[in-house]
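See below for the structure under consideration.
What you see is the complex with one protein chain gone and the rest in place.
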Amino acid sequence: MATPETKKRPHIFLAPAPRAVADIFDAGDLARLEALGTLSIHEDGPVTEAVFNAHAAHADIMIGQLDLPAERLAQASSLRAIFNVEGNFLPNIDYAECFRKGVRILNISPVFAEPVAEAALGMAIDLARGISRSDRYFRQGTERYGLDANRDAFTLYRQDIGFIGMGDLGRAILPLLRPFGGHVRAYDPWLPSMWIESQGCEAASLETVLRKSKVVFVVAGVTSENQGFLGANEFSMMPEGAALVLVSRAGVVDFDAMLDFAAKGRIRVATDVFPEEPLPPTHRAREIDHILLSPHQAGALDGALREIGKRVVADAELIARGLPPAMCKVAQPETVAMFRSKPVSKS
Amino acid sequence: MATPETKKRPHIFLAPAPRAVADIFDAGDLARLEALGTLSIHEDGPVTEAVFNAHAAHADIMIGQLDLPAERLAQASSLRAIFNVEGNFLPNIDYAECFRKGVRILNISPVFAEPVAEAALGMAIDLARGISRSDRYFRQGTERYGLDANRDAFTLYRQDIGFIGMGDLGRAILPLLRPFGGHVRAYDPWLPSMWIESQGCEAASLETVLRKSKVVFVVAGVTSENQGFLGANEFSMMPEGAALVLVSRAGVVDFDAMLDFAAKGRIRVATDVFPEEPLPPTHRAREIDHILLSPHQAGALDGALREIGKRVVADAELIARGLPPAMCKVAQPETVAMFRSKPVSKS
Amino acid sequence: MATPETKKRPHIFLAPAPRAVADIFDAGDLARLEALGTLSIHEDGPVTEAVFNAHAAHADIMIGQLDLPAERLAQASSLRAIFNVEGNFLPNIDYAECFRKGVRILNISPVFAEPVAEAALGMAIDLARGISRSDRYFRQGTERYGLDANRDAFTLYRQDIGFIGMGDLGRAILPLLRPFGGHVRAYDPWLPSMWIESQGCEAASLETVLRKSKVVFVVAGVTSENQGFLGANEFSMMPEGAALVLVSRAGVVDFDAMLDFAAKGRIRVATDVFPEEPLPPTHRAREIDHILLSPHQAGALDGALREIGKRVVADAELIARGLPPAMCKVAQPETVAMFRSKPVSKS
Partner (left out) sequence: MATPETKKRPHIFLAPAPRAVADIFDAGDLARLEALGTLSIHEDGPVTEAVFNAHAAHADIMIGQLDLPAERLAQASSLRAIFNVEGNFLPNIDYAECFRKGVRILNISPVFAEPVAEAALGMAIDLARGISRSDRYFRQGTERYGLDANRDAFTLYRQDIGFIGMGDLGRAILPLLRPFGGHVRAYDPWLPSMWIESQGCEAASLETVLRKSKVVFVVAGVTSENQGFLGANEFSMMPEGAALVLVSRAGVVDFDAMLDFAAKGRIRVATDVFPEEPLPPTHRAREIDHILLSPHQAGALDGALREIGKRVVADAELIARGLPPAMCKVAQPETVAMFRSKPVSKS
């Protein structure tokens, strides 16, 4: 298998805002990027037309959240790939035109899969076993011990587990759950049953997932079509005392309804995301006993940021050699539009 | 492989104190026990000499925490097995005499391995990712978001993990850690390096485990020889910000020294056990930010109690058929005395 | 996550040659295809211009190995996807035009990954442990027993294993090897080191893989650039007695050189593929003791054929709903041309 011959050295335009070059590329990764071709870095303010014309227009590879309407794409005649250094696809690109021209559009969402999966597991165990709640009682002087502390505790071992969504994030959680030996049901209308079953899960309807699961992981992103699709009706399907772990987007749930169910103790909730951040100081969520509040911290580790650079460089090297990218998330023509609705970032 | 022929129907004496029959045997398990031989149940007060003479003396199998000095063993001439329904071996039995006579001595500590392992993992993720602390800040109105919440956070993925002790409990934690892909070092002076390596771990000295690990699981039991063996000297070997998860016995650590290190933020600590329980209301541990307090709740789930009965019945059935037990912990002549020192129970 | 709305019912044109409809679709799968839209099946001879114009030209989805030059693509204005029912991409399609128009091009190579992986493991154990050779000696009356039979045997446990190529097939072999606990090195010039390491392997040069491995799995496909890239020079790098398992394409090796090394006993070889099939009756490979000959049987199980239909239907359903395919292999613009060189099929 001979190494495919290297193509001409590419021009690379790097405008990392809203991140800084030093946050996402370590010295070694930046050196690899420089070795790959001709690198222009723009960190001072927005990419104006002048900047674009001077540096970006002849780039083969762009890294950053640049606006790329059709007119700019028309200028960027040698463009082969555009990397967003966040975990989403923004509506500032003419995707259809990119697909027509064979321009790869990528984001770095895979860097968040592992840290969010770990946090989601920690939050699930916390809800099942009452870990943070018992710690809180200790600090209030009201803790109970042993069996008395465990009146409503349950374990993940051999448990019924549900997933709403089975994308990259769900797939990162699955291996962490496997040693617990539970039965996993997953609802994902974008994926065939055959695919879900190939991951060792049962493909199920949303209702079945909600009714049968003791722990539900909500890992679906917000699309133009599923805003707030988990509301009072859905929460009422969950068994008494079941746990909901929300780590994708607040927009997929009716947040108030979710809090109502948690406040009554009807379900337990852990959430890493909120309709507005910061949460207002007097927000009632802060007082609810059956909720675990996590300040959008599941994905944004230092280590994850540095992995952004590593993935971008690896894929830039592949693209420079005429090979398909392997480390970043590749925009798909069928779905990129659905996710464009809201420029939220998981950071 | 013909079924080994069943021996004579045994007499079984069941005195479950400090537990109740109904807590540890469900109806099906009790029915199996009754079907096995002649069952005498004693739940009213202590096993006096009269009770012993009337019921226990001719038992083949005893279930409970009966005192069994040499004199009683001499009377119990058909005794083949004695099951403690707690997770320890008490000093109220003449073990040497039992071994001489071929009496199996068992406890049900394996029922606690899974729930404690799950809790230990949850506590480790909590310390690494700041889960309960962030929830506490939310309730105080001082939470920060995203990267700001994660200034000292780290992940278990590909992390250096240490174990102090690698008995049943450590072995139950290992599979839960495996999907994180870390490097695990274990110190256990009772086990050969070859054994530790067969579990996919590096056998290491106590000092190496402490110096190299970002998370240390303390799962060693207290013996007559290791009381308080983890003290200021040992904690000072741990890297800045490393995490200690204590789920076995408070007696193995110098608790005050441990709190000192947590109070300074030098290490993070999660503990399920305390020198005295309940912890005094004004104990300083309740105020420390870098500690996670768990009220001896890691093992004592309802499900674990019901598993006690299942394990006891399964082994009683084997013993009745002349086969070795398979589900309970079997006392070993070399070690049972070392663990006799203190009648603490993990419940 | 609301189900994305279903698009208009597609026209589907199914011309399964060289396979038969009944071999790849069971009744249920065919019913799903019929329920999806308007299905035209053509099984009688080639797809002539008349047939194409009558049925295929207005198809949204085509299933089969139809010739699709630019002119036909121009006619097929509603075409969204073309499925090859074999495991390759043939040069009879104008791929560039398909990519420009956003037509998905798919093949069903994933169905072969599991059966080939299983066969490759079986062949590796056979070479390591001398299984078929010992059976042959038994039939010749020359068998030896126990240690005497094992003079050159080795085990896969904790062994140095190498991969040449780490595509779908390599990825299917990896989980089967994992319980053996070996160290896996992989050479794949199309994949970044970071990706190979994410699979738990060491990324290595071709030479390192050859020099360090006791078993080498050759799972690279033939491209326009790597014809016969494993020759005498490469085999001479392998340790004495090492094993080579070839399950992808005969074209990647210098077959004669490989036989020379096996005939000398210098390496052991298992091959499922041959430069010409059937192998000539008097071919010297049939007499070599250190070779395991497998008649292109690694992938072509009945079960694999029936899985073709299941994957095609699942992806056709997704495409009909405007979603990206998930079960078939998707042609990538960067690589499809490299694999077009030779219309060999793995069947």
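When the chains are written out, they are named A, B and C in that same order, and each has its own residue count from 1.
Methods note: a residue touches a chain if its C-beta (ideal position, glycine included) is under 8 Å from a C-beta of that chain, and two chains touch if they have at least 3 such contacts.
Predicted model only: the values in this text are computed from it and were never measured.
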Missing chain: touched chains present in the view: B, C
Candidate in contact with the missing chain, chosen from B:64, B:165 or B:179: B:165
Candidates B:44, B:240 or B:334 - the one touching the absent chain: B:334
Omitted-chain contact residue, chosen from C:15, C:41, C:119 or C:201: C:119
Contacting the left-out chain in the complete assembly, out of B:133, B:268 or B:310: B:310
Chain C, residues in touch with the chain not shown (by the definition above): 114-115, 118-119, 121-123, 125-126, 128-132, 134-139, 141, 143-147, 149-150, 153-157, 175-176, 178-180, 277-279, 281, 285-287, 292-298, 300-303, 305, 347
Residues in chain B touching the chain absent from view: 1-5, 99-100, 102, 164-165, 187-195, 206, 220, 223, 225-226, 229, 252, 310-311, 314-315, 317-318, 322-324, 326-327, 332-335, 338
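The rule we apply is simple: only the chains that are shown with their structure count from here on.
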Touch-based graph of the chains, sorted into line, ring, star, complete or other: line
Central chain (distance from its CA mean to the mean of all protein CA atoms): A
Far-end chain from chain A, centres as C-alpha averages: B
Chain centre separation in whole Å, for chain B relative to chain A (CA means): 38
Gap in Å, rounded to a whole number, between the CA centres of chain C and chain A: 32
Whole-Å separation of chain centres (CA-atom averages), chain B against chain C: 50
In chain C, residues with contacts to at least two other chains: none
